[in-house]
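So, chain A:
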Amino acid sequence: MAEVIALSPALDPRDRGGPLQPMLIARDLRKHFPVKGARGKSVQAVDGVSFTVRKGETLGIVGESGCGKTTLARLLLHLIVPDAGELIFDGEAVNAPDGLSVNALRRQVQMVFQDSYSSLNPRMPIRDSVAFGPFIQGREKPEARNIARDILAKVGLDPDLFGP
Partner candidate 1 sequence: MTYYILRRILYAIPIAFGVSVVCFSLVYIAPGDPLQTVMPPDATAETIAIVKHAYGFDRPLPVQFVIWLGRVLTGDFGMSIATRRPVFLEVTDALANTALLALFAAPIAFFTGYAMGVIAGCFPGRWLDRLVTGAAVTGVSLPNYWLGIVLVIVFAVQLMLLPATGMGPNGSTGFHIFEWSSARFLVLPVITLAMIPIGILSRTTRAAVAEVRNQDFVQTLRAKGLSEWAVTRHVLKNSLPQVMAVMGLQFGYLIGGSILVETVFTWPGSGFLLSKAIINRDVPVLQGTILTLSLVFVATNLVVDLLQSLVDPRIRRG
Partner candidate 2 sequence: MAFDTKVPDSLFPYEISYVLMISPCRAKEVKYNWTEYALHPSGTGPYKFDKMVPHQRMEFVPNTEYWDKARVPRQDRLVLVPMPEASTRTAALLSGQVDWIEAPSPDAIDRLKSAGMQIITRIYPHNWSYQLNFVKGPFADKRVRQAANYALNREDMKDLLNGLMLEGYSTIPPSLPYYGHPLLYKYDPAKAKALLQEAGCVPCKVRFAISTSGSGQMQPLPMNELVKSQMEAVGFQVTLDTMDWNALLQVTREGVDKHPDTDAINVSRGSQDPFNALIRHVWTGAWAPKGANWGHYGNPAVDKLVDDILKEFDTAKRLALLTKLNELMNEEAVMIFVAHDVNPRALSPKVHGFVQAQSWFQDLTPISLSP
Partner candidate 3 sequence: MADIVALDRPLDAFAEQAPPATRVRGYWQSVFYRLRHDPVTLVFASIVLLIVLAALFAPLIAPFDPYKESIVGRLKPFGWREHLLGTDELGRDMLSRLLYGGRISLSMGVVPVLIATLIGGMLGVIGGFAGGRVNTAIMRTMDVFYAFPSVLLAVAIAGAMGGGIGNGMLALTLVFTPPMCRVAETATTQVRALDYIEAARASGASTAAIIRYHVLGNVLGPVFIYASSLVSVAILLASGLSFLGLGVRPPTPDWGLMLSTLRQSIYVVPAVCAVPGVAIFITSICFNLVSDGLRAAMDVRM
C-alpha cells in the first residue's frame, strides 16, 4: 500500500482524502437473498467481498452471469443495503454516523448500463437526462441545464443538438 503513485493527476479541489487515499475500499461486503418458500436457505449473492480501488485505477470484475456482479454493483451505490461489511469512499465510511451520507455518495457515483436503449428515458431529451442528477440534488432547473450543457460540450457533443 506504501508504493508511491507516479506523478498523480492534477489535484481536484473536491479530492478530500488526498491523492494517495484509495477511491473506494470495500471490506467483507455480504448480501444474502432469502429464497421464497424454502425457509433458511438463501442465495449467497455477495459473500465477504473486499477490494481497494485507487484513484486513477480501473477495477474489472469478471464472472459468469448470476454470480453476483450486479448485486455487488448495487451494493456499492447503496441501492441495496449490505447485510454486513463496510464501504469507504474517498476516506469516509459510507452510511456511518460520522461518515458520508448515502445522498452525498449518490452525487459522486453513477452506474453505466450495458443496454443503451433502456438506460435513457425515451420521453426525455438527452440534456434533461444529464441535468436530472444535479436537478434532483437540489439545483434549480436552469442551473442544472447549464451544467448539462457544459458537460455535453466537454465530451464533444454539441449541446444544441441534444435538447430544445
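Picked so that all candidates are chains of the complex that A comes from, given by their letters.
Keep this in mind: a contact is a pair of C-beta atoms (placed from the backbone, for glycine too) under 8 Å apart; a residue touches a chain by one contact, two chains touch by 3 or more; residues count from 1.
As the structure is a prediction and not an experimental result, all values here were calculated from the model.
Checking the candidates 1, 2 or 3 against chain A in this complex, the single touching one is 3. Those residues of chain A that touch candidate 3 in the shared complex are 74, 77, 79, 102-103, 106-107, 109-111, 113, 115, 117-125, 129, 132-133, 136-137, 156, 158, 160-164.
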